[in-house]
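Before anything else, here's the structure in question.
One protein chain is absent from this view; the other protein chains keep their places.
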Amino acid sequence: MMTGAINLLADVGGSYWLPPRASGYAGASDWVFWFIMGICIFFFGLVAALVVTFAIKYRHREGVVTDTAASHSTALEITWTLIPTVIVFIIFYYGFKGYMAGTVAPSNAMPIVVNAVQWSYSFDYPNGVNDSEIHIPINVPVEFILSSSDVIHGFYIPAFRIKKDIVPGRYNKIWVQADQLGEYDIFCTQYCGLDHSGMRAKLYVQTPQQYAAWLDKKALEAASIPPVDHGKAIYTKFCNSCHTIDGSASTGPTWKNLFGYPVKFADSSSLTVDEDYLRSMILNPNNKIVAGFLPVMPSFQGQLKDRTHDVDHLIAFIKSLSDKGQPPALPGAAQPTTKP
Amino acid sequence: MSVAVPNMNVRVAAGRDPSDNYLNHSRGLLSWIFTLDHKRIAIMYMVFILANYLLAGIFAMLLRIELLSPKPWMLADPEATKQLYNNMFTLHGAMMIFLFVIPAIPAIFGNFVLPLMLGAKDVAFPRLNLLSLWCYGMGGLFFVYVLFSGVYHAATGNTLPGGFGLDTGWTFYTPYSTNEASGGNVVAATTGAFIIGFSSILTGINFVASIHTLRPKAMGWFKMPLFLWSLYATSILQILATPVLAITLLLLIAEKTLHIGIFAWKLGGDPVLYQHFFWFYSHPAVYIMILPAMGVMSEVMPVFCRKHIFGYAFIACSSVGLAMLSFFVWGHHMFVSGQSALVNSIFSLLTFSVAIPSAVKVFNWTATMYKSDIRFNAALCFALGFIMVFTAGGLTGMFLGSLQTNVPLHDTYFVVAHFHYVMMGSTVFAFLAGMYYWFPKIFGKTCNDKVGCWAAVIIFVGFNLTFFPQFIMGTKGMPRRWATYPPEFQIYHIISTIGAFVMAAGLFTVAYNWVAGLLIGPPAPPNPWGGNTLEWATTSPPPHDNFAQTPTPGDPYHLADWQYVNEKQGWVKSPATSEGPQA
Partner (left out) sequence: MNTPTTLNTATTEHHDPYLAHHFDSPEQQNASAKVGMWVFLATEILMFGGLFCAYAVYRHLHPDVFEFCAGKYLNTTLGAINTLILITSSFTMAWGVRAAQLNQKKVLIACLSLTLLGAAGFLGIKAVEYRAKWVEHVWVGAWNQYNADYTGPDKVSSTPSPTAAAPASRPIDPHLLVEDANAGTANESKIKPRFAVDTALAAPPVATASAQRVDYDDLSTPDKQRVNAFFSCYFLMTGLHGIHVIVGMGVITWILRRSLRGEFNARYNTPVDLVGLYWHLVDLIWIFLFPLFYLIH
């Protein structure tokens, strides 16, 4: 009967109160939610009804004498201490049981590394692909390995009812097994700075064929993209929240006509921007702050991979934005394929 | 009945000027700044605390207005708007918690009423009491500085757009708060909180010593008013928990200024260790907030139900029990931080145990209403609102204590709604009830009761309108501390903001009610409500040394002897009985 009541609550409230469910674990989590909700509704209703009833029934009326009632009753005290105690331990048990079932990932879970940085996510797949979206195949256990390179972030997927903090210096893990296709939100839930509320991503649950096809496409793209275009993709993924490429002002210096021009630092020294300077700024940015800007740039060491020549291609893109960035054309040499 | 006298049932000793009270006993600003009178100290606390409540409330209104739209809109520059939002939620939280809710009931009502309830002339250490007031003021100055100073970086001469104040959240989690980007105001704010912590500790020391040694012989432990029990339990928490906050803040300052490395993962430290330190204080802190509120409830309910409080011993013991248990549950704020499942399970189990003493109290207050003789007025309206709102807030805590449901709800608006239900709804309602209850004693004036009751209703409606939609937002997945949000949550934010305006209207009505009472209210009798605790055995307001004659204590909840006399518009003690305060 209790299960029936909980199911009734879940049916009535389910799609309104809670996000869509994308896994069996989410369903189990929701069962506990509605179980607790039922108990809450009962006890709140009881107390509210008593308070309102007593307030009306026992209000003072002129000339009416009330008979006194006892001011203590050990039996009543014990009852209303013991019954809630039993109830809360039952609630603990169900919450504990369900939680423990979700703590250990199956040994065949596919690992995806979640890289969190202020204020974006990027995800590493087992075949080396790195992308800003999560795609996973349906009915396959996937383990997320959470890694942050700066401050504590959060990793929350409402549809799966899972969440974990991403703590720099350690690898927290969390796993899911999706049983519904669809597109789901990922939110950052641990305050991490100015654009904390913009730190979101999408997770797509696909059929194994769709997933394999997507993975192939991404791997090919990574392999064949021209350096400048690859650099531009990196710019779009990591850098465009703070740097513009058209000369307009933002949190960081614009990249238009950055390469090859002199830049002045807060301590009044200056130098001409070259490849070494760009590399050092990307990997160790707060060594030298450009005058007029704040030292808020995070380091991208570890985010940009040497294996895929990320830093080199990004530098190539930055060079392509400057009129001092093009080498003098050699006779017969191909020009860079894209213009910003 | 005898002739009407200005101070019913309270004889003025020979040679005393009946119009002399603590307010006019001495004049001049210095006589207030350097006073040793606990009553004057309470008044000064009241002024500062209410001013901080207003300021932090204005920040909340700004937050709610910004959240009307999913995209930043209040300032021309969206980056500046986001920065402003982040600063507002941090300052709202830090000021409300450190400068309003934690001190409010102990520093105002505790200081004023505790010695009176003991039949004593002052607290045990009056100079320490003054020092704790000055600590509160000095700590507050640091927050004022933070409000006006930008997140300023000396090397570049820049201030972040919209970036005055502080944006780490009131929890100051590392590594963000120890990084460059969060700015130097972190040090100023934590120094301010450190100093305010001493105010809390010294008050706790004072109350413990007073209750131990200034209690009259006739007032045994189980003859004390329940408000004193709750203050005693609160003081234990203030004494044992606040020093841990002190060391946490010191470590944070050392980390930020000296890069000492204790929380820096690159230097072998652990950022999560900060969270353990922080919550070891901050969980007992929420009981520092609620226990005095429960004490006020235990005073207000019996007096306005004209019935002995139900289950005195259980309420007293559950107060101390709650204080002790609250030290063992801090980990429930960190279920998703990466703690092991074993640690999580232990904390979850202990967290549920902490729910029981609170439930016991709610049942006892409800039972007090059974077969009673209820006289409605503003204080009781707030008290009844407390019962409803605290029950709801406490029950929603169960979702957060249970491991499986905590995970999706942590750091969402569900948590925001939960703690506002218990902190704003419950503690503030009890604070307002206490203000209405003791207003005549403190100021010697009477407020318009009808206005007070209506204000209570408006605040209750506005409060629920503000925070109930936030439960729904939270279960649907809306994270907290978000300046922008996905559009599907907008309708809830709009309802919540409307509720905030309704609540604000109610609170301003209360303020008007008090000011009007102060200025044009009729003078108050010594015992306007017919209470039997000792503060009602002296004039309203009390004289400088509290009592013309030290009263003899009786059962604080034996109310049957007091009769309401219509001609006198007040309560009179039946001369036949000898129990209770003899005037």
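Per-chain numbering from 1; labels A and B assigned in written order.
In this text, a residue touches a chain if its C-beta (ideal position, glycine included) is under 8 Å from a C-beta of that chain, and two chains touch if they have at least 3 such contacts.
Every value quoted in this text rests on a predicted model; they were computed, and no experiment measured them.
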| item | value |
| --- | --- |
| Options B:113, B:166, B:181 or B:205, residue touching the unrepresented chain | B:205 |
| Selected residue (touches chain absent from view) among A:147, A:197 or A:320 | A:147 |
| Touch residues of chain B, complete complex, unshown partner | 13, 15-16, 115, 120-126, 128, 201, 204-206, 208-210, 212-218, 239-244, 246-248, 250-251, 254, 258-262, 264-270, 273, 276-277, 280, 545, 547-550 |
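Keep in mind that, in the parts below, only the chains that are shown with their structure count from here on.
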| item | value |
| --- | --- |
| For chain A paired with chain B, centre-to-centre distance based on mean C-alpha positions, whole Å | 35 |
| Residues on chain B engaged by chain A in the complex (per definition of touch) | 79, 82-83, 86, 153, 155-156, 158, 160, 167-169, 173-176, 179-182, 265-266, 270-272, 305-314, 336-338, 341, 344-345, 348-349, 352-353, 355-356, 359-360, 362-364, 366-367, 369-376, 384, 387-388, 391-392, 395-396, 398-399, 401-408, 410-412, 472, 475-477, 479-486, 557, 560 |
| In the complex, chain A residues that touch chain B | 16-19, 28-29, 32-33, 36-37, 39-40, 43-44, 47-48, 50-51, 54-55, 58-60, 66-69, 71-73, 76-77, 80-81, 84-85, 88-89, 91-92, 94-100, 102-103, 150-152, 154, 156, 158, 161-165, 167-170, 172, 185, 187-198, 200, 251, 266-267, 286, 289, 291-296 |
